[in-house]
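Just one protein chain is left out here, and the rest sit where they should.
The chains carry the letters A, B, C and D, assigned in the order they are written, with residues numbered from 1 in each.
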Amino acid sequence: MGRYVVRRLLVALLTLFLALFVIHYATSLSIQAGGDPARAFFSADRTPTESQLDAVRTKYGLDNPCLRQLGNPCVDMYVERVANYSTGDFGENYNQQPVLDDLAQAVPNTLRLFAFMFATWLIFGLTFGMIAAWRRGRPTDYGIRFSTILLGAIPPFLLIITYKFVLAAPLRSYFGDAYGRDSMLALMFKPSFDPDNPWLSVAIPGILVGLVGVDAFTRLTRASVLENLRADYVRTAKAKGLRTGRMMIVHVLRNSMIPISTMIGVYLAAALAGAVFTEGIMNIRGLGLLIFEASREKDIPVIMATVAIAAIGVLVVNLIVDLMYAVFDPRIRYE
Amino acid sequence: ACGGGGGESASGDMKFGLGAEPPSLIPPNTTESEGSIILSLTYAGLFDYNEKAEAENLLAKSIETKDNKTWTIEIEDGHKFHNGEPVDAEAFKRAWDWGAYAPNAATGSYFFDRIKGFADMQGKKPKAKELAGLKADGQTLTIELDKPWAGFSTMLGYTAFLPMAEECVKDTKACNDKPIGNGPMKFDGKWKHKESISLVKNDKYKGPNKVKYDKADFTIYDGDANCWADFESEDIDICSPPVEKWEGAKNDPDLKERLISEPSTSLTYLGMPVYDKAFQDKKLRQAFSLAIDREKVIDIATPGRAVPATEFAPPSLPGGVEGACEFCKFDAKEAKKLFEESSWPKGKKMEIWYNADPTNKAIFEAVGNQLKKNLGVEFELVVKDWDPFLAATDKHKAKGPFRMGWLPDYPLNENYLKPIYGNGAANNRFGYEGKDFNKKLAEADAAKTLEEGMEIYAEAEKILAEEMIGIPLSWAKSSSFYSENIDPKSVKYFPVGQIQYDKLAPA
Amino acid sequence: MNEPTTVAAGTAAAGETVLEVDNLVKHFPIRAGVVFKKKIGAVKAVDGVSLSLRKGETLGVVGESGCGKSTLAKLLVGLERPTSGGIRVKGEDITRLGRKGLHRLRRNVQMVFQDPYTSLNPRMTVGDIIGEPFVIHPDVVPKSGRRKAIQDLLDVVGLNPDHINRYPHQFSGGQRQRIGIARALALKPEILLCDEPVSALDVSIQGQVINLLEELQDELGLSYIFIAHDLSVVRHIADRVAVMYLGSVAELGTEDEIYESPMHPYTQALLSAVPVPDPKAREHKAEIILEGDVPSPANPPSGCRFRTRCFKARQEWAKTATPEQKDSTSYADQVPDNCRDEQPLLQIRPGADHPNACHYAAPRDVLHAA
Amino acid sequence: MSEAAAQQEAQESMALSAPASGMWRDAFRSLRRRPDAVISAVWILVVILMAVAPWIFTSKDYLACDGDNSKIKPQWFGGEFFLGTNNQGCDYFAMTIAGARPSIFLSFMVILITVTVGFILGGLAGYYGGWIDAIVSRVVEVWMVIPFFLGAVLLLTLFQDFKLGGGQILAVIPPTLALAFFGWTTDTRLVRASVLQAKQFDYVQAARSLGASDRRMLFRHILPNAIAPVLSGLPIAVGAYITTEAALSVLGLGVRPPATSWGTLIAEGAPWVQGGYPHLLIIPGTVLLLTILAFALLGDALRDALDPKLR
Partner (left out) sequence: MTTVEIAKKDVLAGLDPSAPLLRVKNLQVEFNTREGKAKAVNGVNFTLEEGQTLAIVGESGSGKSVTSQAIMGILDIPPARIADGEVLFRGVDLLKLKAKEMRPVRANHIAMVFQDALSALNPVWTVGFQLGELFRIHRGMSRSDARKRAIELLDLVKIPAAKQRVDEYPHQFSGGMRQRVMIAMALALDPEILIADEPTTALDVTVQAQIMRLLAEIQAERQMGLILITHDLGVVADVADDVTVMYAGRAVEQATIHEIFEKPAHPYTKALLKSIPRLDVKGQRLEVIAGLPPVLTNIPPGCSFAPRCGYAQDVCRTDDPELLQFTGERFAACHFSSEVMNDE
C-alpha cells in the first residue's frame, strides 16, 4: 500500500511535468505568435519606447530569444521554472508579488467554495438519488428526475449573476435590518466576497453552483443504486428478512459508493470550471479568478503555478479516490 | 450613520472600492487610476490640480524659470515621510532618478524624458544612474530640461513626480507592500493584495489637504462597476453604476440626490488608418464623423458616463476650445453627401477595431450601426485583447478605424495634439504626416509664454479638425453615487475624472 | 516401473493424424507495476500437453474449470501463441507461422464457441455472420456464389435458408449454436474445435446440437476436439478422451478405457462425482468425494499436481505412516514423497493399455461398482 | 434436412418472429412512446432549424440595428418588435434566432471532433494496446489534470489573436477548437474502455479465429460497441457545450462580435434584469434552458431506450 502510493506519486509527478510542459508550450507559442505582454504594462494609449519595453522584458524574464522563434518550445525556460518549483520558488507575478502569495490567498478561498459545492452535491445528490432509485418508476422518481434535470439545465453562471444582481443586496438589507448587519445571515448574503468572513460569503455561491451539479450526481447515484438493487445480494438480504432501511444502507449504499467515488475526480475538474466564473462574478479571490486574470495578462508565472496547483489538486484527489475504492470495495487491494 | 455599521469608531470611516488591483504603488511606476487614488491619499507632491486643472502649490513654495529650460523649485520645509525621513529636494531627486533609470522599468519613466540626461539612463546597461539635469540642494530642486518647454510646470502635479523616502528606494518591494508616503493618510498594515487596502489618517501631516475622516478601507474589485452590488447593500460608500443600472439609479428618488457627475478630460476617439489608401480621402473621414450621432451612442453605450466630444482638446483644460471640431456635429445629410463624393468603394466592408471590453463593444457597435444607418457602410467589429491590439495598431496593422483613448499627462491642449498627431510621435498610429500641422506645433513650442503657445496650439487643432485623422467621440464623464455617510458638499471631482478622495468628509 | 511408451495410444479411430500437439506450454505472465509492468509470475494455463487427432476422430477433453481447456483450444486455432511446444497440423508446425500462414491455417482449423449468446455479433445478420469467412477469405467462394453458399450452410446445420437476414436475437440458443457451427464450417475445415459447445444450452436442446455435430462428422469426415466439463456428453460423442488437470493431461484413452477402467485417481473421482440420472444408481455407485478445490494455476503444487486433493496418495501414505505421523502431519502433506517431488509423466503404466500420469495408478470401475 | 426438422424449424421461428428489428429500431420505438422524448425532439428540431435556416423564422436582419429603437420591451403581436429590442436597437427576436447557429454549430462541432478523435485514439489504444495505448493513456492523463474549462479559457485568452472572420460560423471556430482541444479525453477514455471490454467478447474472438483483418475487427466488431455508450452521452454533452460557450461568452471569450450566440445574449442581457429590461435575459435564457433541458431529457430517454436492462 505504502509502496503503491509512492509509485503513484511518482507517476503523478511525471504527469504533472508533462501537463506543465503543455501549458508552458501553449504560453510560449502564444507569445511567439501574438507578441509578448510587455506592451501591456504601459497603460493608456501611449506607445513606450523600445528601451522601456526592453526594461520590462528584462525585468519579467521575457527577453529570452526563444520567445521570438515561432514553435520553439523554450525548453531552457521550462527546465528553469520547474527547477525553481522544486525549491519552492514559484517566481513573481507581473506585479512583482510572489506567486506563492497569490496561491496562498487563492487556494483556501477556492477550497472553501468547493467545500460548499461538494457538500451540496453529496447531500442532495445522494438523498435524491437513493430516493429516486427506491421509488423507481413512481411519481417521486419522475419528480426528482425532472426537477434535477431542470436545475441542471440552468447555466450556473446565470444562477450566480441573477443571485448577485437581483437577490443578494435586498436579502442582505432585509436580514441586516432584522438581525443586524453583522449577523450571520446578513453577512452570508453579501453581494461580493468578504475576506473577513471567508466562509460565510462563499456559502451561497457554493451552494448555488453545487445545486446545478446535483443533477449529474443524482443521476449517477440513482443508476448506481438501481444497479445494486437488482443485484443478487440484495435478494439475499431480503431473503434474510432484513428491513428495507437496513438493506438500503448496509447492502446498497456502500456498494453504490464505488462508482460514485470514481466520478469525484471528474467532478473536481468540473468544479474548477465553475470556479472561474463564480469567483469572477462574486469577486472571490480564488484559483479560477487568478488564472482568468493571469491568462488575460499573459502572466506566465501565475498561469504556470495555478495550473500546477490545479493539476496537483486533481492528481491528489484521483489518488485519494483510488484509495477510497479500497475502503469501499475490499476486492481492491493495492500492492 | 456609518456604512460598516459594526465598526467601533462609528464616524469617520470610509469604505471605497477600487476597480482593479493596482499593479504598483511606487510613484514613478504608477500610471493608472487605481494606484493614483491610493497615492493621492498617501503621498503629497509638489503641486496639486485645482478644479480648473491648474497646478497649485502643495509642497512647493515656489517655482521659477527664466528660459523654460532650467526650473528651480523651493520645497516647503518640515514635511516628513511616514517613517520620519525629511521631504527634501533629495527625496524628489531620488524618486525621479529611480523612475528614469531604465532597468527599473518604471511605467511612468516617460514623464522624465524631457529632463536632461534621460537618454543616458536608457538601454540595457545605462551610462548613468542619475539624471544629469537634476540637482538637489537642501530644499531646493533644480531641473534642467533638454530643450526649453513652457508646459513643464503643469506636469508636476502628476503621480510620477511624487517624492520617495530613502528607505523606499532601498527596498522598493517592501515599500510597495506598505508604501512610505508623506501624505495625509498612511497604510494601516500591509497592502492585502487583490483584497483590500486600509489607510488611516496621518496625524503628523502638515499639508493643506488634511483628510476629514480617520480610516479608509478600499475593497479591491475585479472590474469598475463591480462595487455596485455592494453599494446597494451599503457596504461601499462611493460607486459608479454599471451601464445597465444607470437609468434605474438616476431615476431612483432616493439615490438621485446623491449623484455627482462631471465630464473629465479622458477622450475616446476613432483613429483613422491613413496609412491605408482606402482612408486617405479627407471627405470620407469627415463623412464618418458627421454620420455619428454621438448623443445616441452615449445613450446606448455609456449613459451618464460620457458627453459628446466636439473638439480635440477639452475646453476645461488650458488652451481647449469648445466645439473646435466642426465635423463633430451630427448631420446625416451632409455626411451622406460627402460620403458619396468620397472614394469609398460601394459595398466594401469596413473593419472597426477595438480592445476587448464590454463597454467598448457597446460603443463601437453603436458607432458602426450609425455608420451603417446613415451612410450604408457595412461594418465588422474586430476585437482584440489589450496587448495584441496595441501591438497591431503600433505597427499599422489595423485594417480599419480603431478605438483610441487619451488621458492627459498634464493639463494643456498641447498634450492632446503633439503626442498623438505629431510627426513621428510615439502615439501617432495613423501614419499621419501633416506638414502644416507640424509647422504650427513647432511654432507653438517656440512661443515665449505658455499662454501664447496655447493659442497657437489651438490653431493647430483647427488643422486637425479639417483633416479628421482622429474622430473625437466622447469625453468621459464621471458619475458616481455616494452613500448617506458622505457629506454631499465634500464630493468633488478632479478634472481628470477622479473623485478627490482627500476632500471627502463624513456626513 | 514400465518403460515409457509413446503417447499416441488409442485404437478407436483409424486414418492419418491431422493434428499433433507436442509438449504444448502456455504461460500467461502476471504483471504488476504502475509505470513499468514487471512480470512477477505466470499462470501456467497449459503446461506440457501432448495430444494427437486423427482424421474423422473426436477427441474429448474434460476437466474442471480453469484447468486450461479453453486455452488449449485457443492455442490450437492460433488465437494465442504458445510459450513453447509444437502444434502440427497435417505435419506443418503452425506455431511459427506468420500472418499469411495463419490465414491459411484458419481454413483448416475452426472453432465453435461455448456461449451461443455472446459468440454472435448482435449487430450482424445471420447472413453476414456466416458470410464473414467468405469476406475474409475471398478466394473460397466467388462473390456471386456467396449467398448460395450461405444458404447451403444454413441448410446443412438445419436452419431455414430464408432466415438469412435475421438477427441472432431472433433465434433460440440451439439455433444460435447452429449458426456458430455454420460459420465454423464455412471454410470447410478438417478440424473443428468445440469449446463447450453445449454447456450453455438447456438439456432438452443440447441433444440437437450434439446430434448435428455427429451428423456433420459422418457426412464431412471432420475431426473434432470436443471440450466439455460434462463427462456424460463427452462419453456420448468422443472416440478418445483426454482428462486434464491443472494444465496437463492426467489420463488419455479411448472412451471405453477412460469410463470403464479409469486409472488415474482424478479420473476416478471425476467419474464418481457425476450424478447419474438414475435413482437406482445411487446404491451401486462408488462415492469418491474430493477435498477442496483445484489449486491456482499460477502456483501449482510441486510434483504431482493432483496430490493436494488425491485420496489415493493419502491411502498410499497411510500404508507406511506411523500413528504419530498421522497425528502430526497436516492434510496437505499426507502424501508419499514421490508424489510431492516427482511429476508423474503421461505414460502407459501397468494395469492398462492407455497412458496416465499417476505414480500409483490402478484401475477401478467407479461407474458400475457394487 | 428432413421434413420433420424443417417443419419444426418453421415452428420455432414462428414463435420467435417477434419484432423483426435491430437495436436502433427498438430504441426508436421505445423513444416514440415517451412524451418527454417526443416533445424534446420536436424542440430540438426547431432549434436546429433556427440554426440552419433562420430566415424561416424571421425576415429581419439581426445586425440591422437602429439606435432610435433602443430598449423596446416585447411588443408581442402588437408592434414591429415581437420580442422587443436590445439597447443597440437590434430586433431581439431576430437576435435570438440568430444566436442559435453559433451555439448549435459549436456544440455539434465540438462533439464531432471529440467523438472522432475519441474513436480513433480510443480505438487504437484499446485495440492494439502496447506502446500506442501507453502513449494515448499518458496523454489523456496529462490532459485530464488540466481542468477542461480552465484549459479552454487559457487557450482562448492566449490565442485571442487567432481569428478567422466575423460570420456566425467562423466566429465560433476558436472556442470550438479550444473546447475540442480539451474535450476529447472523455470520449477517448470511454471508447478505449469499451474496446478493451469488447475485445473479450466471444464474437470478436470468433472473428479473429476466422482470420479477420485488424480493420475489419475494429470497424465491424469492436467499435460498434462503443457507439451506444458514447451516443447516449451526447445529448447531455450538447447541452453542456452550449452552456460552456455561454459561460465563455460571460467571460468575453465566446463568439466574437458581430456574431452573436445565446451565450453572448445572456451575458449581455443579464445585467439588465434589474435595470428594468428583464426580457433581455429571460428570452435567451429561456431558449437556452429549454434547449439544454430538451437535450438532457432526450439523452435520458435515449439511454433508457438503449439499455435493455431498463426496458
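The definition used in the following text is that a residue touches a chain if its C-beta (ideal position, glycine included) is under 8 Å from a C-beta of that chain, and two chains touch if they have at least 3 such contacts.
What you see is a predicted model; the values in this text were computed from it and never measured.
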{"item": "Residue of C:273, C:345 or C:362 in touch with the missing chain, whole complex considered", "value": "C:273"}
{"item": "Candidate in contact with the missing chain, chosen from C:125, C:172, C:329 or C:347", "value": "C:172"}
{"item": "Touching residues on subunit A - with respect to the absent chain", "value": "137, 231-233, 235-243, 246, 250-251, 254-255, 328-331"}
{"item": "Where the missing chain touches subunit C, by residue", "value": "64-65, 172, 202-208, 210-211, 214, 229, 231-233, 235-237, 255-256, 259, 269-282, 287, 289-294, 309, 367-368"}
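We take it that only the chains that are shown with their structure count from here on.
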{"item": "Per Cα centroids, the chain farthest from subunit C", "value": "B"}
{"item": "Chain closest to the middle, measuring from C-alpha centroids that were averaged per chain", "value": "A"}
{"item": "Subunit A and subunit B, separation of their C-alpha mean positions in angstrom", "value": "39"}
{"item": "Between subunit A and subunit D, centroid-to-centroid distance (C-alpha), Å", "value": "24"}
{"item": "Interchain centroid distance [CA atoms averaged], subunit B/subunit D, Å", "value": "48"}
{"item": "Sites on subunit D at which at least two other chains make contact", "value": "157, 160-161, 271, 274"}
{"item": "Numbers and ranges of subunit B residues touching at least 2 other chains", "value": "385, 388"}
{"item": "Residues of subunit D defined as touching subunit A within the complex", "value": "138, 141-150, 153-155, 157-162, 239, 243-244, 246-247, 250-251, 266, 270-271, 273-274, 281, 285, 288-289, 292-293, 296-297, 300, 309"}
{"item": "Complex interface listing, subunit C residues touching subunit D", "value": "74, 77-79, 102-103, 106, 110-111, 113-115, 118-124, 132-133, 135-137, 155, 158-160, 163, 166-167, 170-172, 175, 180, 183, 187"}
{"item": "Touching residues (chain side subunit A, partner subunit D) in the complex", "value": "15-16, 18-19, 22-23, 26-27, 29-30, 33-34, 145, 149-150, 152-158, 161-162, 165-166, 215, 219, 230, 265, 268-270, 272-273, 276-277, 280-281, 288, 291-292, 295-296, 298, 303, 307, 310-311, 314-315"}
